[in-house]
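Here the structure is laid out as structure tokens; the discussion comes afterwards.
Only a single protein chain was left out; the remaining protein chains are all shown in position.
Up next, chain A:
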Amino acid sequence: MWIELIFYLAFVSQILLISCYYPKRILERMDFVFKHCPFETHKKLYPKGYEKTLEGKVTFKVLNRAILVIGVLLLTVFFVGTFNGTMQLNKINLLPMAYGLLQAIPFFIIEISALKQFKLMRNLNSATKRQADLNPRSLFNYVSPVRFYAAVIMFFVCSYIIFSFNDFEVSFDVAVLMGSMLLCNGLFVGLGYTLLHGKKLDPHQSPKDRHIMTTAAFHSYTSVSILVSVFFILNRSVDHYALDDWEALFNSLYWQVLMLVSTGAALKLTNLEKVNYDVYKTTS
């Protein structure tokens, strides 16, 4: 019974962390920007207009509240079900992952919206003067070699463990796992390459802020890559060692750690008070 209790504690933590704590911090940051960079003086920061940006904030808030309510309802239903014997923990092991995907939707929307906003900023950018740094950018300017090679080593260790659990035979399951891992790491390689050698996303961003944002992004990519490898190792271990009762707990903790090292680290690394907002001023 104590495994069930620990799982539900972890699930409560997952609901609060991802649908309450992080949205609250992001909304506070939005308010900070709105307050310190009003539309009247920083028009470049609001390419879609102030009302549209405010609408985005409200949508993010409402979506997170709705997901929080869904989480509380799910928690109540499954908690009651588990403790009156109608539900078993090994039957709901995908609940934290499925709910986690739902929790990720507002964050995904906010990312897509930011990309669209940057594209609009680039299209509206009429400045004739353009600035560039005369220093070459390389991967290790943004991420430590230890962190980078740890991610690479974890990828190979994870591949080895997946194959070893399957007696080094390629089955459909193994192919799916390997494909997912390659796809995920391939996405990070592509995004990393674009950040290093591609065009500036935000045309007004100062070189210092760009460096901070790129560092935060690489920090997040390497951490998530390591965690994906850890997750697949845990996933196969659960099957191999028949740890079905632990799987739901692993999944919930995994999802929370994933958010801590991606969104959490990004929020920690980018200090809004140190961002140069003068570049967004209408007169600059």
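Heads up, the rule we're going with is that contacts are C-beta pairs under 8 Å (C-beta built on N, C-alpha and C of every residue); 3 or more make two chains touch, one makes a residue touch a chain; residues count from 1.
By definition in this document, contacts and distances are computed from a predicted model.
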item: "GntR family transcriptional regulator", "FAD binding domain-containing protein", "Homoserine O-succinyltransferase" or "Cobalt transporter" - which is the UniProt name of the missing chain; value: "GntR family transcriptional regulator"
item: Contact with the hidden chain (one of A:Thr86, A:Asn135 or A:Asn271); value: A:Asn135
item: Option touching the unshown chain, where A:Lys48, A:Lys61 or A:Lys200 are the choices; value: A:Lys200
item: In chain A, positions touching the absent partner; value: 128-137, 197-200, 203, 207
